[in-house]
Every structure is written in structure tokens, then in C-alpha cells.
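In this view, the complex is presented without one of its protein chains, the others remaining in place.
Order of writing sets the chain letters: A, B and C. Residues in each chain are counted from 1.
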Amino acid sequence: MGSARRSSLTTLISQTILGGESKAAYMFDRIEIMVILASVAAVMLESIEEINAQHQDLLYGLEWGFTILFTIEYILRLYCSRRRLQYARSFFGVVDLVSVVPTYISILLPGAQALIIIRLLRIIRVFRVFKLVKFSAASTKIWEALVLARPKITVFLVTVLALVTVLGSLMYLVEGADHGFDSIPRSIYWAIVTLTTVGYGDIAPVTPAGQFIAAIVMIIGYGIIAVPTGIVTAEMTFLEGLAKEQSGRAEGPVGCKCGDTVHSAEARYCKSCGSPLFRRDSYDFSGG
Amino acid sequence: MGSARRSSLTTLISQTILGGESKAAYMFDRIEIMVILASVAAVMLESIEEINAQHQDLLYGLEWGFTILFTIEYILRLYCSRRRLQYARSFFGVVDLVSVVPTYISILLPGAQALIIIRLLRIIRVFRVFKLVKFSAASTKIWEALVLARPKITVFLVTVLALVTVLGSLMYLVEGADHGFDSIPRSIYWAIVTLTTVGYGDIAPVTPAGQFIAAIVMIIGYGIIAVPTGIVTAEMTFLEGLAKEQSGRAEGPVGCKCGDTVHSAEARYCKSCGSPLFRRDSYDFSGG
Amino acid sequence: MGSARRSSLTTLISQTILGGESKAAYMFDRIEIMVILASVAAVMLESIEEINAQHQDLLYGLEWGFTILFTIEYILRLYCSRRRLQYARSFFGVVDLVSVVPTYISILLPGAQALIIIRLLRIIRVFRVFKLVKFSAASTKIWEALVLARPKITVFLVTVLALVTVLGSLMYLVEGADHGFDSIPRSIYWAIVTLTTVGYGDIAPVTPAGQFIAAIVMIIGYGIIAVPTGIVTAEMTFLEGLAKEQSGRAEGPVGCKCGDTVHSAEARYCKSCGSPLFRRDSYDFSGG
Partner (left out) sequence: MGSARRSSLTTLISQTILGGESKAAYMFDRIEIMVILASVAAVMLESIEEINAQHQDLLYGLEWGFTILFTIEYILRLYCSRRRLQYARSFFGVVDLVSVVPTYISILLPGAQALIIIRLLRIIRVFRVFKLVKFSAASTKIWEALVLARPKITVFLVTVLALVTVLGSLMYLVEGADHGFDSIPRSIYWAIVTLTTVGYGDIAPVTPAGQFIAAIVMIIGYGIIAVPTGIVTAEMTFLEGLAKEQSGRAEGPVGCKCGDTVHSAEARYCKSCGSPLFRRDSYDFSGG
């Protein structure tokens, strides 16, 4: 087996697995997402008692099939990486390893329930698809907006947590253990259920005073949702404006399907045929 | 029957049914919406056992009346269309056909419950009214904003689905089947109920650890609603700015009721009398 | 009684009641709001059986006291108005009349429960305070944004109503009468409860298929809240920008407490002392 031939095979596998722009890479991504979702579905079905009782052997076989597939993929990724240690230590490297280890451990420790949740962490691998060009800009923008908004969100969260602590303990005094508010932590749990407008109804105020305080908590919760929304929206509008400016300065004319290539920097639609113009941060609407 | 006379009748019907700007077309649209809503109401009333038991014959008669009306309309639309096959294959062409077929099928298959839902798809025909000038710009703008936001919304949805999978299965381990979390899919259902702040309370955590995780899920759900809102708002603000720019460049002076016709491009209110100015993307407030 | 003297008394009452800028007018508004709230509170207390049983005479007396006060006010308003018929026909004129009539009718028709709700319409009179300078700009802006957003909101509402009709009737077929979905209208009620994220839990899906559809309804409801929010926010941002432009053109320098009167048009804070600058659309933060 010549070194050149082996190297070319490695290159081919790298480009396919590590996300090039070839057709094979595109197919590989599609198939991988389907396999991941199928393996997650199998773990879920296993947790339904009736199905597990009836199809135990099938699900057991599937689980091992998926594990072997993911193990091969992990070895190939490790083998193809230029910096193997860096991959093994990276976020997705750890996730890839964690996706297969629980099945091997289950031979040694058969009844370990907690392994199920670890196996379900496989779903995180779906996010690798966000590295693709198609969603890269979109996820970057959401992330940037959240990073810019972080100090404001922290201030908001601390305020909300202090609020539910005070309001929850107030309800503990007003309603008391007879109506389900049997400790301050449980009353704070009620305050969170109410403030976030979830409203299970498992614990609900009964006395007029309690219902009055609850109504105030609800109106506060209904109103202050405006704050995080305002924060994130303001940052996103800011980034949108920034992107508009930058694309104007840096990019120059953009072509359209109709052949018209001269558009002003802000143009999002072709002035000749009216179809949308796509720039760096845009998205291919033609695909599924 | 002369060809000219027939043609003029066809033209009249076309203009009325296919949505011209005549008074007849306006009346036809109003009446059609009322007939659609009445037929939907009849199907609904049929599903209420007491009413169905008492008024079975009336409802049966009404159903056939509506079906015959819609059949006539369908034949007329088909007859008036310039490209008949294209209409028959179009979205609304299929909806129009589907609106009448179930009643005819019900003669052959009397007890088919599933036909009810197909008959209710008639409600989709109400959307034809959005083709009218009045709502056309509004629905186009909402649609454009959602199309521009699509990659970001996809990223958000995938993240939410991965989140509920992990959090749901965590709760399956923590609370277990004794407290209603009897399988991973049902626990994920609970996580969706909680994250979206619906909060039925049919399944609710009972243990302190479960209530702690639930509180985290609620605060996440309460907070990340800001993300889709921010995405859509940023796109709508962007489109609003774009429309402002375009109307400024392309349109020139706009008249007002008071007779003042010289307004700056951004003006939304008449500088002489203060009443709103309406442009291309605007709306006639005078109508009901 | 001289005409001049009478006229001057009328003027004084007019300025006080109809909302001038005198201290008396300010006091009158404050007192009126308190009287309105007290009268609403009295009606509410009357509806609580134990309180009504114990304090029937007091509440009966209070009700007649408030009614006589409001009757005097109504007569004074009618008397002071320049165009009496116009006032009597205006929105607030009708509300003022409706606030007192039910009590007089209750002598003739003692047991009429429905009169309670009519008496509570008094609360609408609180909105007269929004005519004051303090809140006038704020309520105008909210109203303008909603008017501009009306066609989009109509499109959104029609879409939501069609959606709950189709999804509700789908659930009627999937879950059926055994699980509470006993008619299409009730299933649509469930769909509205779920889509709006209210989630009472009085009707909740039990079958896996039903819970799957419910999860989709929830995620739709959680996501599309972004649409009305985006619509209203975009209009408000637009109006905010407009106000900024207009105040820049029309107003010129604005004074500050510190004595610095030369500020750029966009300035919201004094460049010398940093305290906020208040313009036409601003608000007096000093008041309670």
C-alpha cells in the first residue's frame, strides 16, 4: 500500500467527514443527521416499557449497531485530523467519545439508568451541522447578539431571582403549609412557575390575600418579559445595521439571476427583476 | 347564443369571481367569506352531540346546500380561468376541490369521521381574501420577514428541540415513572409543555430535585422567547426602513384629503392638517 | 344673580371639571380617580357574599352616594359644555350616563344581576385622565403604532384562527370525547388555550399521538408570538425615529435646569449636567 495512495484516500475521507464542499460531504452530513436522530429515537423507544418488553432484542441490536458506526466515525475523525490531540480535547471530540462510551460501559454495569441520559447527549452532535455555510452566519449572529447582551441579561436574571425569593417567601407567610406552600424553597418554586407564566396549578393560592399577591406576581411576570426581549432585539437590530453598513463598504456589486449586477449597497432585492439578492450573510432558499 | 354575448357574460363573471376592482367583486368577496364561515360553523355544530341529535336534518340539508354552492363556484372558476389546468393544480384550486369532495364521498362511506377535518379545510379558502389589495402588502411583509429570518429560526428550533430532549430525559431519571414521567418521550412532552410556558400541570415534578430542574427549564423558556422575537423584530425593522427609503426615492409627492400635495418622502402625516398620509404600503382605514 | 357673575362661576367650574391647567383642575382629577376606584371597589365588595351579608346597608348607602355624586358631575359637565348635544353623544358622555343609570333602574328592577357589569363600566371613566398632558403623548403613540399595525395584526389573527380551527378539529379526531375533546368547538377552545400558552390543563391530551400534536401546537404558539411583537415593535421604532426627526426640525433649543439651553436636536440629556431633557413628547418625572 503506497504512501501516496493512502494519503489520497485519507484526503478523500477528510474532505467527506470533516466538512468540505464536495457532494460526498453534503451526502455524508445528511446521512449522519439521520443516523443520529435514529439512534436517539431508539434510546427513547427503549424507555417506553411496552415497546421495550416486545422488541428488546431489536433495540439492543440497533443500539450496538449505532455504537459501532459512531465508533468507526470517531476513529476516522481522529485519524484524519491534522492535530489529533486538539480534536480529542475539543468540544465535539468529547461529545463524539461520550456518544459511544456508555454502551461499552453497559456491559460492565448492566443496570445503570444514568447512562441513558449520557447516550442521549448524542443529540448535541446534530449541532455540528451548524458549522456548514448554510447556518453558520445565522448561528453566529444569534450568538453575537447574546454575547453583547450578556451583562444586561445577567442583571435581569439576578433581579428576577431576587424577586422570586422575596415574593416566594412572602407567599410562604401568607398562604402557609396548609395550601401547599410548605417551605420557602417550594414557595420560590411556585413564584418561578407563576412569574414565568408557566402556571402548572399544582400549587395555587387559595386565600384572597394570596390571590392578590399572585395577581401582582403575574402582572410583573407578564410585563418584564419585555426586558430580555428588548435587550436581545436591540442588539440584533444593531448587528443587522452593522452588517448592512459593512456589506455596503466591503462587497461592491452583487449579481442577480436576471443578469443585473449593479445594485446599491443596501439593496436586498434586484432592482430589475425584484428577486432577493443574496450576500455573504444570506441563505440559499432553493435548497430543502 | 352569440359568442360576443357569451364572452361578455364570462368576462363579467371572471371579474366578479376572480377578484377585479368592481363593486360586484367586492360584494362577492364579502358574501363568500360569510358563506365559508357559515359552512365551517355548520360542520362544528354537527360535532356537538346534542345539537346534532336535535337538528340532524337541518344540518344535513345545510351541508348539501354549501357543497352545491361551492361546486358551482368551483366549476365557474375553472370555466373562467385562462389557464384551466394551472388553476386546477394551484394551491387554491386543490383547496376548492377538497372543500366539496368529502360530502360526495360521504354517500359512499357514510361513517368516515376523518372526512370532518377535510371538510374543515374549507377555512383555508378564507385566505384568498389576503390576495385583495387591502391586506396584500401586510401579508407580504410578514411573509418576507419570516423568509429572511428562516435560517435563524431553524437554528433556534433545532437548539430548542435538543434542549428539551436532554432536559426531558434528565427529568425521566430524576422523577421517574411514579410521578408521571413514565417514558422519555412523555418526559420530553413535559419539557415542551414547561419550556413553552404552557404548563398544563397534568405532569408536574414532585421531588425537590425535580422542581429545581423544572425551575431552570422555566427560566430558560421565559428567557429564550426573546430570541425568535428579536429575530423577527430585527427583520421587520429592517424591512420597514427599506420601505421608507424606497418610497422616498420612487414615489414623489403624495396627496392628502386637505389638498396639500407636497410632503417630504418620510412624512406619514400631512403637515397642513395632520391626518395620516397613505402610500403604496398603506391601508384604507375608512373601510370596516 | 348677574349674568357676569354666573358666567365667571361657570368658567371656574368648566376649567376645573373639563381639564384646564389650574391647580383646582389637577386636584379635581386626582379626587375623581379616587372616587371612581372607590365606587368600583364597592361594587366588587357587594359581590362577595359574606361581606354583602354583613354590610348590606353600608354598601347600599355608598352606592347611592356615588351615584348622586356622579349624577351631579354629569349635570355639571353637560351644563358647562359649549356644545351640549355633542358631549351627550360623545364616548365619555355616554359612559358618564351609563355610570349612573343602573342604580336608578335597580329601584324598578331590583334583582337584575346584569346591572352589576354595567355599573362596573364606570372604570372606563378612569381613561379620561389619559387626556391629561402627562399621558396624552404616551397613549397617542401606543394608539398610532396599533393603528399602523392594524392590517398586519388582522392577517395574523385570521391565520391564528384558521390554525386553531384545523388543529382543534384534528385533536377531536385523534383524542375523541373520552379524553375531554367532546366536540369541535371545545377542541378549538383547547387549541386556543394551548397555542396562547395559557395551558389550564382542564382538557389535556392523553394519547401519545395527541401529546405529539399538542407539542407541535405549543412550539408554534411559542414561536409565532414573535410575529405580533415584531409588528408592534417595528411600528414603535419607526414612530420613535419619526418623533426624533420632527423634534429636531421643529423645536430648536431646549432649556435645562442647569441653564444650558443649546442642545442638538437628538439630545435627550443635557450636555452640561447630564440630566434628561424634556421635550413635547416627554414626561414630568418629578410628579408621583
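Methods note: a contact is a pair of C-beta atoms (placed from the backbone, for glycine too) under 8 Å apart; a residue touches a chain by one contact, two chains touch by 3 or more.
The model shown is predicted, which means the values in this text are computed figures rather than measured ones.
**Student:** Pick from B:Ser39, B:Thr67, B:Ser99 or B:Thr229: which residue touches the chain that isn't shown?
**Tutor:** The single option touching the absent chain is B:Thr229.
**Student:** Identify the residues of chain B touching the omitted chain, counting contacts across the whole complex.
**Tutor:** 197-201, 229, 233, 237
**Student:** Residues of chain C in contact with the chain that isn't shown?
**Tutor:** The list for chain C reads 40, 43-44, 47-49, 113-114, 116-117, 120-121, 123-124, 126-127, 130, 134-135, 137-139, 141-142, 145-146, 153, 157, 160, 185-186, 188-189, 192-193, 195-202, 221, 225, 228-229, 231-233, 235-237, 239-240, 244, 266, 268, 283, 285.
**Student:** Under the stated touch rule, tell me which residues of chain A contact the chain that is not displayed.
**Tutor:** 147, 150-152, 154-156, 158-159, 162, 165-166, 169-170, 172-173, 177, 182-185, 188, 194, 197-201, 204, 208, 211-212, 214-215, 218-219, 221-223, 225-227, 229-231, 233-235, 237-238, 242, 245
The working rule: only the chains that are shown with their structure count from here on.
**Student:** Whose C-alpha centre lies nearest the centre of all protein C-alpha atoms?
**Tutor:** Per-chain C-alpha centroids compared to the overall one single out B.
**Student:** Would you mind pulling out the distance in Å between where the CA atoms of chain A average out and where those of chain B do?
**Tutor:** For chain A versus chain B, the centre distance works out to 28 Å.
**Student:** If you look at chain B, which of its residues touch at least two other chains?
**Tutor:** 185, 188, 197-201, 221, 225, 229, 231, 233, 235, 237
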